[in-house]
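A single protein chain has been removed from this complex, and every other one stays in its place.
Chain IDs A, B and C follow the sequence of writing; residue 1 opens each chain.
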Amino acid sequence: MDASTIIARRIAQELRDGMLVNLGIGIPTLVANYVPAGLHVFFQSENGLIGTGPVPEEGMRQARLTDAGGRVVTALPGAATFDSATSFGLIRGGHVDMTVLGGLEVDVTGRLANWTIPGKMVPGMGGAMDLVSGARRVVVAMQHTAKGKSKIVSQCRLPLTSVRPVDLVVTELAVIAFPNGRATLLEVAPGVQVADVLAATEAPLIVRDDVHPMPLGSEVPA
Amino acid sequence: MDASTIIARRIAQELRDGMLVNLGIGIPTLVANYVPAGLHVFFQSENGLIGTGPVPEEGMRQARLTDAGGRVVTALPGAATFDSATSFGLIRGGHVDMTVLGGLEVDVTGRLANWTIPGKMVPGMGGAMDLVSGARRVVVAMQHTAKGKSKIVSQCRLPLTSVRPVDLVVTELAVIAFPNGRATLLEVAPGVQVADVLAATEAPLIVRDDVHPMPLGSEVPA
Amino acid sequence: MKTIGLGEAASLIPDGASVMIGGFMGVGTPERVIDELVRRGTGNLTVIANDTAMPGVGIGKLIRAGLVRRAIVSHIGLNPETQQQMIAGKTDVELVPQGTLIERIRAGGFGLGGVLTATGVGTVVEKGKATITLDGKTYLVERPLRADFALVSAFAADYLGNLQYALTARNFNPVIAMAADVVIVDAEHIVPTGVIAPDHVMTPAPLVDYLVAH
Partner (left out) sequence: MKTIGLGEAASLIPDGASVMIGGFMGVGTPERVIDELVRRGTGNLTVIANDTAMPGVGIGKLIRAGLVRRAIVSHIGLNPETQQQMIAGKTDVELVPQGTLIERIRAGGFGLGGVLTATGVGTVVEKGKATITLDGKTYLVERPLRADFALVSAFAADYLGNLQYALTARNFNPVIAMAADVVIVDAEHIVPTGVIAPDHVMTPAPLVDYLVAH
């Protein structure tokens, strides 16, 4: 299983029936492919849609129906559309139960940087700052390292997305939470040892006695 | 012509094509009966309607279609409905070109009191404070006196609706504006003399050289 | 979203709860839920709504039954019973300009710490409020309002909980549906999922906690 699949499948285990969930671009989008059977989850695209469905069949594209990445999608029965002020009211007002975003760095207290690399990449924060500040639960989906360097760091070098700590970081190696403001290892990926995670992580991690393997659910066809 | 008719017909002369106008309960409502021929005016009910029409024919009532006084009305072709936040966005944001409200007192600088008589009547301000603070043009429709006492006063004794001065006061005797923050007599009703107005008015009035009779338009059937 | 009976819906609301209620002079108010609260005698309520309607209509029923301890409303002009209870000290009435009231509720639901408005500056509404002067203009800092419950009246609800309102019965309803911990909806029509087109949904389903069964 590749890194993205591990991350997406693990995060899908966080879904609960009736949740309103916002998925960022990239790995987070994949989470929608692994919704556990029997759950009804609402997916929001922050450009103004709840009930985002998969990409349409050939010949059935509607250019006015896109996700937050600008990709043409479909709408599930019972979908709702709305303007951007309402969309961010849902986000800022805590109506989004969970948001899944990519990350560049997460510090030892759970603070996320994910919107710019000064001098290199200035894409802008888009909706990320509102999502991290406002969603009930913030989950970061990212590879554990970039170019061999840990993305879970003692202190963020990059500009923060929010001072609010995230709730969970899921990588292809580990699941990390931040109880009492300290990065804590909860789970390891199948075949990964605690020592592997510690070796790959810059930030000091509290290791719980009950570190266990990630639940990945059963694969559901996309 | 009774007082209400004079006031309503005079105020109708202030209407311009394409205006969005909010009419308060009472005399202001009558203004809609005298829209000059050839003008298309949008009337807003602040409970969430633009395109408010007259009361329906017998047997055609729709209980979910009311004006700001709670009266069952109709909607004209091209009407629009919206929630209260949007309705007051239109008002506060200056999209309402003219509002016509009743008044209890207007002071010599044009400040209006129209929402409460402490110890006697506590109806609440409803939308009046937003209308007076936010509409582009504020016109007060009221009788010149109440129980023989002038309602145009040196200083309001009643709690103010807004510190923003109104633009025009129309009574059954006179039209008064507030250039440079001073009550100024512009027009008198048919058959009324300047001296009659001065005698009926507590506030000192500046009398313009060119005081002229109120234009009342031609009566348009309701 | 869960579908429940009328009695069960009303039983969720304890004495002393804060309750936002849709409606403008009784138009767009969930009458059935109000009737059930009156029947049960759920009291000591804080009601946040545009008005208290007329005696014996909509929120006026709660007033008449003496169930409202505190009302945050924009006016009570058409309900002399509210005025009497206010003067008698039975009901605290906080009068808020209508545009400010709906904007405070929206701020509560939209996650804002407040809004700045010129409405009420220099009037009794200013009393006890922070003001801020920006670019030479003074504004009141108006704080968000939230409630334990929102009692929403809709024209149609689908099986998921998407809502549609009709004509001027919309008023406060979509805004209060954002601003309460528990949202209870009474819909005139319940329709299968998909019957309300996405562009016509006025309150998205995830905001609705309970739909009162027909």
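What we mean here is this: contacts are C-beta pairs under 8 Å (C-beta built on N, C-alpha and C of every residue); 3 or more make two chains touch, one makes a residue touch a chain.
All figures in this text were calculated on a predicted structure; none of them were measured in a lab.
Enquirer: Which listed residue (B:G89, B:G110, B:G124 or B:P165) would be found touching the missing chain in the intact complex?
Expert: Missing-chain contact among the listed residues: B:G89.
Enquirer: Of the residues C:G89, C:G113 or C:G128, which one touches the chain left out of the display?
Expert: Reading the full complex, the residue touching the unseen chain is C:G113.
Enquirer: Could I get the residues of chain A that touch the absent chain, sorted low to high?
Expert: 45-49, 62-70, 75, 81-85, 88, 91-92, 122-130, 133-134, 159-163
Enquirer: Given the full complex, what residues of chain B touch the hidden partner chain?
Expert: 18-20, 42, 49-51, 75, 77-82, 85, 88-95, 97, 134
Enquirer: Determine and list the chain C residues touching the chain excluded from the picture.
Expert: 103, 107, 110-118, 130, 132, 134, 137, 139, 141, 143, 164-167, 170, 198-200
Methods note: only the chains that are shown with their structure count from here on.
Enquirer: Any idea which chain sits dead centre by C-alpha averages?
Expert: Central chain: C.
Enquirer: Please compute the C-alpha centroid of chain A, do the same for chain C, then give the distance between them in whole Å.
Expert: The answer is 35 Å.
Enquirer: In whole angstrom, what separates the CA-based centres of chain B and chain C?
Expert: Their C-alpha centroids are separated by 29 Å.
Enquirer: Check each residue of chain B and list the ones that touch at least two other chains.
Expert: Counting only residues that touch two or more other chains, chain B contributes none.
Enquirer: Two or more other chains in contact with one residue: find those residues in chain C.
Expert: If we look for residues of chain C contacting two or more partner chains, we find 106.
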